[in-house]
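One protein chain omitted, others in place.
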Amino acid sequence: MHRDRFYTLAASCPDRTGIIARVTGFFAEHRGWILESSFHSDEEARRYFMRLEIRADSLPFMLAELRDRFRPVADELQMDWKITDSAVKKRVVILVSKQEHCLYDLLARWQARELDIEIPCVISNHDTFKGFVEWHGIPFHHVPVTAENKPKACAEMLRLIDETRADTIVLARYMQILAPAVCAAYPGQILNIHHSFLPSFVGAKPYHQAYQRGVKLIGATCHYVTEELDQGPIVEQDVIRIDHSDSPDDMVRYGKDIEKTVLARGLRYHLEDRVLAHGNKTVVFR
Amino acid sequence: MHRDRFYTLAASCPDRTGIIARVTGFFAEHRGWILESSFHSDEEARRYFMRLEIRADSLPFMLAELRDRFRPVADELQMDWKITDSAVKKRVVILVSKQEHCLYDLLARWQARELDIEIPCVISNHDTFKGFVEWHGIPFHHVPVTAENKPKACAEMLRLIDETRADTIVLARYMQILAPAVCAAYPGQILNIHHSFLPSFVGAKPYHQAYQRGVKLIGATCHYVTEELDQGPIVEQDVIRIDHSDSPDDMVRYGKDIEKTVLARGLRYHLEDRVLAHGNKTVVFR
Amino acid sequence: MHRDRFYTLAASCPDRTGIIARVTGFFAEHRGWILESSFHSDEEARRYFMRLEIRADSLPFMLAELRDRFRPVADELQMDWKITDSAVKKRVVILVSKQEHCLYDLLARWQARELDIEIPCVISNHDTFKGFVEWHGIPFHHVPVTAENKPKACAEMLRLIDETRADTIVLARYMQILAPAVCAAYPGQILNIHHSFLPSFVGAKPYHQAYQRGVKLIGATCHYVTEELDQGPIVEQDVIRIDHSDSPDDMVRYGKDIEKTVLARGLRYHLEDRVLAHGNKTVVFR
Partner (left out) sequence: MHRDRFYTLAASCPDRTGIIARVTGFFAEHRGWILESSFHSDEEARRYFMRLEIRADSLPFMLAELRDRFRPVADELQMDWKITDSAVKKRVVILVSKQEHCLYDLLARWQARELDIEIPCVISNHDTFKGFVEWHGIPFHHVPVTAENKPKACAEMLRLIDETRADTIVLARYMQILAPAVCAAYPGQILNIHHSFLPSFVGAKPYHQAYQRGVKLIGATCHYVTEELDQGPIVEQDVIRIDHSDSPDDMVRYGKDIEKTVLARGLRYHLEDRVLAHGNKTVVFR
């Protein structure tokens, strides 16, 4: 990310000739300074993906007018598109249970402004981290989830999230399955970290599954949450080597190190509008 | 591996106190010089695994007598055990189809004596590499496999392998499923390289499966062949990073680099008696 | 690490035959249950290294008596040795400056009891993290270091550390060079994280040096602090891939992720008595 204010265009459209020329021609016409640009053609899907960063002060108009002026270009190319502003901080709600590693990691990055976001609140089904979160000046909501109160808890969570006008929801090792209503309300905006190298070891206790199968590497996967458990589009993955001497408990411990790193990387790509999902896959312009 | 001749003891037994003391005491008594030693206790299986390298010239007797003298110790500990001699080259039969990368890689290592083995023959269902293999002075057998001739081809392969008195059979991207009779004849002696990070993407065209799922890393797995396809004990695995711009063809190309490396590592562990399989898992004393 | 209480023997001695038998024989005699054992012969240095974990309740005597009884064995083998007790928490002083990533990471691991240590205090040349550290119930000492007050600051730090009876001092991105008096007082007990893959890029601003040289991977190194800057024995290292699009600022950001992971791994090896330094190298029994 750059220090100066910039706009980010993230878009996709049916593939044809002249797309880059049309889009960059628009910016050149207004003497827009392109800081970074990435393009990708998905030959199978016949779809074109792009991401551009344009220095805000190089353009002779403000964001609203930029959007108005770009709209005809986008329409002509039948684009799905958005333009975001680096000066507007994204609003990220964090969901957590009783494991600390992802929460500490995210708050450290937020403290250091490495993650330049607002965290309107943290929601948890336990009150373990109430003090820690509140010490950082962030509101903490305890929403217990039991077999009996599920629909009510879900409604409460949805209400809390809606109130924050969140851009993004991060499941930082939140150990409850999210209700379909929540998934549906925030499509492509909910990131989960799953503690296996998907598609291996879907579901519960993946490290124990990995131990039983005798694999030599374990992994973590950051993906968008959809209604189907652990099946959403994958944003980022990584693995770490283990061997026969590692118990499931050792794996849990090693795994934390990749979980938090993979979640942080995936979240950054998402927040910087580097991830363009299509179908069950993602283009990630790193 | 060491330059001087040495014996390797690879063994497992029920866990109890005093195992290391009993075994190393035996060698100490005869002033045996232990070059390398590894021990592992599988707490779940309550089984103890070990591997020792003893310098041959430090012992006052030859291999046959060593085995005779060690037998009572092994019996006392209810051991599964073997002692091998670094001066006796292992005999490795290579099975290959039409892809060259693993074959070239193995022969390069054999030429350089990095793999200090004998290759009594290469067997293939195609004649693609006949000239290349024979140029190296290694017999080449073309055993075509079709839907019709399967049992006959299998019998022929088994006959050829039996004749070589092979210690180990390597499927170096051999694209036929091995007949159960062959698997049964060489349990724990047949190594395969599967072109995915198992247990993901079992079966055919794993890179295409990986492409469809949109994973961010692809892998390769070296495992012992059992009658159940791609389910045998895993010896070694590794992965490589890909991204959205990689087609299945790109993955096939990248994948070759990990396939040959993972196969070579797994094979070396196996040949140096570093792999002790138990149930569907392996202890690998690297 | 195991749940049950255990003793750890970490030792080295001149190489000869019968070492393992002598040591494990001692434990077998008392029916000591060996949980984990590692051995290494350094052929160049003609020195033998070992580490054993023995279940405390399997021995018929307490730690003090164990040490008394083992002493004759150790003397006979001319050992450097120590036996530690998993029930006695190590005391770790953390030194930090203004960067948060290693501090947050260590405290998260401490909170989760993944690092089962006592942190008697955190010392810093800035007061940035006073509130954060004290919120965790850990004393925080602000010891500013300037060109003028160096000797006085050093004396103050040494006094504070001495008071804690620290086993280990961790430089968690502490940006001052430690005074020789401190290094001399805690040999083999001070761990630093250097933000390069040593021996490349010794000294200041290693990421900028890496940027100028155009390397394709950047790294981090956890090492023991000696009086010679960045030259102490290396405990752990790792790297991360970068490319031409990464500025020095990007490298700083990526680097944090390996710095904290490498420091945490190195620290754990050290605390579990897995690291045996000899000369300028280390044996690390992972």
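For reference, chains read A, B and C in written order, and residue numbers begin at 1 within each chain.
The working rule: a residue touches a chain if its C-beta (ideal position, glycine included) is under 8 Å from a C-beta of that chain, and two chains touch if they have at least 3 such contacts.
Keep in mind that what you see is a predicted model, and the values were worked out from it rather than measured.
Visitor: Among C:R113, C:R165 or C:R213, which residue is in touch with the absent chain?
Guide: C:R213
Visitor: Mind listing the subunit A residues that contact the chain we can't see here?
Guide: Contacting residues on subunit A, toward the hidden partner: 17-18, 20-22, 24-25, 27-29, 31-37, 39, 41, 58, 241.
Visitor: Since one chain isn't shown, list which residues of subunit C touch it in the complete complex.
Guide: Touch with the absent chain occurs at residues 40, 42-43, 197-201, 213-217, 219, 233-239, 243-245, 247, 280-284, 286.
Visitor: What subunit B residues would touch the chain not displayed?
Guide: Residues 36, 99-101, 104-105, 107-109, 111-112, 114, 131-132, 135, 245, 253, 256-257, 261, 264 of subunit B touch the chain absent from view.
As a working rule, only the chains that are shown with their structure count from here on.
Visitor: Sort the other chains by how far their Cα centres are from that of subunit A and give me the top one.
Guide: B
Visitor: From the C-alpha centre of subunit B to that of subunit C, how far is it in Å?
Guide: Chain centroid spacing, subunit B to subunit C, equals 37 Å.
Visitor: Quick check: how many Å separate the C-alpha centres of subunit A and subunit B?
Guide: Each chain's C-alpha centroid was found; their separation is 41 Å.
Visitor: Could you tell me which residues belong to subunit A and also touch two or more other chains?
Guide: In subunit A, 245 touch at least two other chains.
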